[in-house]
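Heads up, one of the protein chains got dropped from this complex, but the rest are sitting where they should.
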Amino acid sequence: MISTPLVRLATILFLLFCSTMARADAVDDALAKFFDDKFPRTEQGIDALAASGAANAPAILEALGDNRLLIDQADHLIVYQTTGGDLINAKTGEKLAGVEAGALKKVRVNNALRRAIDAAMGSLTLASPDPQKRLAAADAVFKARDATALKALDVQLAHEADPRVAEALRQARAAIIVLDSSTPSADRVAAVATLKARGDQDAQSLIDETAAKTDDPAVKAAALDAMAAIKAHLVWLNVLQNLIYGVSAASVLLLAAIGLAITFGVMGVINMAHGEMVMLGAYTTFIVQSALPPAFSQWSLAVALPLAFLVAAVVGIAIERLVIRFLYGRPLETLLATWGVSLILQQGVRSLFGANNRQVSAPDFMSGSFDWAGLQITTGRLWIVALAIIVFAALQLALRATSFGLRMRAVTQNRRMAAAMGISTSRIDMFAFALGSGVAGVAGVALSQIDNVSPNLGQGYIIDSFMVVVLGGVGNLWGTLLGALVLGVANKLLEPVIGAVLGKILLLVCIILFIQKRPRGLFALKGRAVEA
Amino acid sequence: MSTPALRLDRAGLIFLALTLGAAALAPVFALLVPRDSAFAMPPYVVALIGKYLCYAILAVALDLVWGYCGILSLGHGAFFALGGYAMGMYLMRQIGARGVYANPILPDFMVFLNWKELPVAWWGFHSFAYASLMVMLVPGLLAFAFGWFAFRSRVTGVYLSIITQALTYALKLAFFRNDFGFGGNNGLTDFKDVLGFSVQSDATRAALFSISALALALAYLVSKAIVSSKYGKALIAVRDSESRVRFLGYRVENYKLFVFVVSAVMAGIAGALYVPQVGIINPSEFDPGNSIEAVIWVAVGGRGTLVGAALGAIAVNFAKTYFTGAFPEYWLFGLGGLFVLVTLFLPKGLLGLLNMRRAARPAAAPPSPAAQEEGVQ
Partner (left out) sequence: MTLAATDDPKLTSTLLYLDGVSVSFDGYKALRGLSLTLAPGEMRAIIGPNGAGKTTMMDVITGKTRPDEGDVYFEGRHDLTRLDEAEIAELGVGRKFQKPTVFENHTVSDNLLLAAKAPRGVFATLFGGSGAAQNETIERILTTIRLADLRQTRAGGLSHGQKQWLEIGMLLAQDPKLLLVDEPVAGMTDAETAATAELLREISHDHSVVVVEHDMAFVRELGVKVTVLHEGSVLAEGSLDQVSADERVIEVYLGR
């Protein structure tokens, strides 16, 4: 106990002594440590080099990390090899000629040393003129909690202009001092607050550690407090993240189901080949991508969208004219016949394109992901949500603002009355089918980005789509939207809790129970017309 | 079913004669006739036709609900598979210590998954009697629970069909999982013997064939008795005009529930007979496609004609065996085309066509129920 201050004093004196001695050439001194090629010595060398702040220190450290730092113990020569292969004298910075790299010995490093190098690089680049680099450096220090960087942090913090970097620097500083019992209690409490503000997984574990280890009651209390706050925040973040996944799943469901809702609403028939319309849309995307010259590859989806709509709509019209038209008033038979059609379409595509998955690539602007307020967002998914919104809005507009839409709604609500008023229900059926199928084709373009493009693509969607329609009720697209949202979000919220399969089963049971209460869905039409 | 006495029509009598004849003669041709004789039934044919017979039972069960009560169940494949799994579990436990891991209690896949104890669901399956009970109880209870909700809430038509399909799909997902405890992806297989007889032996195969044929005859008789009773007449009335039946004071939901459960049990028995003959049961049996395919057997043969349903199952599966062997690429075109053509041009099926040809008294072939229902005002 008594000895501790004494030892400390002695150390300081010793270091002072050393530093005066070494002032002549701190770099020289640091480099000397590498000659031994012993891990503890090398580590001292790294620290010393970082502390020297020499201009070529980063280059040397980097070379060390990459096994490019070479020594010649006999000639007392220390060189590093650039990535280009040149040999540079580390002391002088001069290029060496006539020396074979093979004749030199590499300074060995292990993982512990690599961490030390990273930390040292962090403190070295803290002063970089590029704010992006400073930010990265501050983050590196934060992660490494390298106490030697404290001084560099303080220096930089004193004149840092960029507020973001300043915040990162403060956080890095907080990470270092929060566990250091030599720091005054008030500073550490402030550090806890800084970490709490950061609020991510790393900050959380750091605060956890602090709460567990510290003897200081004030710090402990602050840490415990912050711990609870961060936990709550992370729970929220988690829920939000799952909500985002849910909305993303819902947009896919909506795209797949909305066409079905139209045909089912207008004609009361289930088109079991609806999933195959989606599949055709996906294959159209594939064909467009293979056919377009590479220069236009960024535009492939823009070309595929209208084309997929057309292809699916034409096939839809063919199905309606050739099969469904003759089964009017027999919904169960229609279901069977369209199932047959779906088998034929699947096998047709399989015969043409093979049974294997086809590769559809994403244009650059749709790939990748980004962080937003701690939430992970995939760019491709974001585009699909946008597409779903656009398709939904366009359909609403088509149904509300065009005379075709008016007639279609009339047929949906009361077919016989509409027919009596001179609406050609047979033509409306045909167009509704074309529209519903075409939208399915558009869905296929979106799905080609997130699912395997194979002949079985559509099968996975028909049941889910129908569940959406059941939930939403027919004759109202808002119902479909709500149904898709409820199913998509509920699915994703349940998934982490009880697993995907159990979640699906539970949802299914809920839907069955729901139908018990409202056999016609959330937004049901009422009246005699639908009582059949 | 004492009164009225069960009266069989000609088609029914011929059908019974055929199935009973097959039950009696198959062992003779399979076991007694010398192998090289032209009349000998090779083992693979026994197994193949035995399989068809199980499908025929499934078709009769499906016709009972669809043809006579208008319930288009797209979940009968699931009842079939559940019965099959119950039987498969018995067969698994019969393997005992002869498995790869030689564990006397745990089937191989459980040892492989490092399980230490037999899951509760597997208890009792060493007993044939218990397994047989489960063959009927599990599909029956599921049908009861599902039907109780669905029929009470008056879910009908395509809504009901799709929900049965979704149920099947959910079961498929569940059975695919290892931790669900029924062998996951691979299902149950490598059976050794049933009631002490090797499942591989010709004699056992012939016996299973005969039992399947007898079961088909029995399923036919029970179904015939049901549809000929006053209950059956009410059932047809429900199919044609559900709400009118309600106004007569019948509890339609109970009527539907009963026939649905009976039909599910029948499907379960069919599955149980199927599994020892094909030697495997896995989650793909739950595939929604299988259930719909069974519907097309009934449609081809003629819905509302029990004999037709059974014959349809045999005919379509015969064609399937032939086509998938000869032109594997074209089978799905053929099957898809069958769906389209039968619904468009042959709404009463082959037997209905025959009946019309003979201009016999119109059988209980259904008109479009939707058009009729609208009339109730």
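Each chain gets a letter, A and B, in the order it is written, and its residues are counted from 1.
By definition in this document, a contact is a pair of C-beta atoms (placed from the backbone, for glycine too) under 8 Å apart; a residue touches a chain by one contact, two chains touch by 3 or more.
Quick caveat, the model's predicted, so the values are computed rather than measured.
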Per the touch definition above, residue among B:106, B:236 or B:292 touching the missing chain: B:236
Contacting the left-out chain in the complete assembly, out of B:30, B:86, B:207 or B:226: B:226
Option touching the unshown chain, where B:127, B:185 or B:254 are the choices: B:254
For chain B, residues in touch with the removed chain: 1-4, 226, 229-231, 233-234, 236-237, 240-241, 243-252, 254-255, 258, 362, 364-367, 372, 375-377
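What we mean here is this: only the chains that are shown with their structure count from here on.
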Computed distance of Cα centres, chain B from chain A, in Å: 47
Interface residues, chain B side, partner chain A - complex: 72, 146, 149-150, 152-155, 157-159, 161-163, 165-167, 169-170, 173-174, 176-177, 288, 292, 295-296, 299, 329, 332-333, 335-340, 342-344, 347, 368, 370-371, 373-374, 377
Touching residues on chain A, where the partner in the complex is chain B: 268-270, 323, 326-327, 329-337, 339-344, 346-348, 350-351, 463, 466-467, 470, 501, 504-505, 508, 511-513, 515-517, 519, 528, 531-532
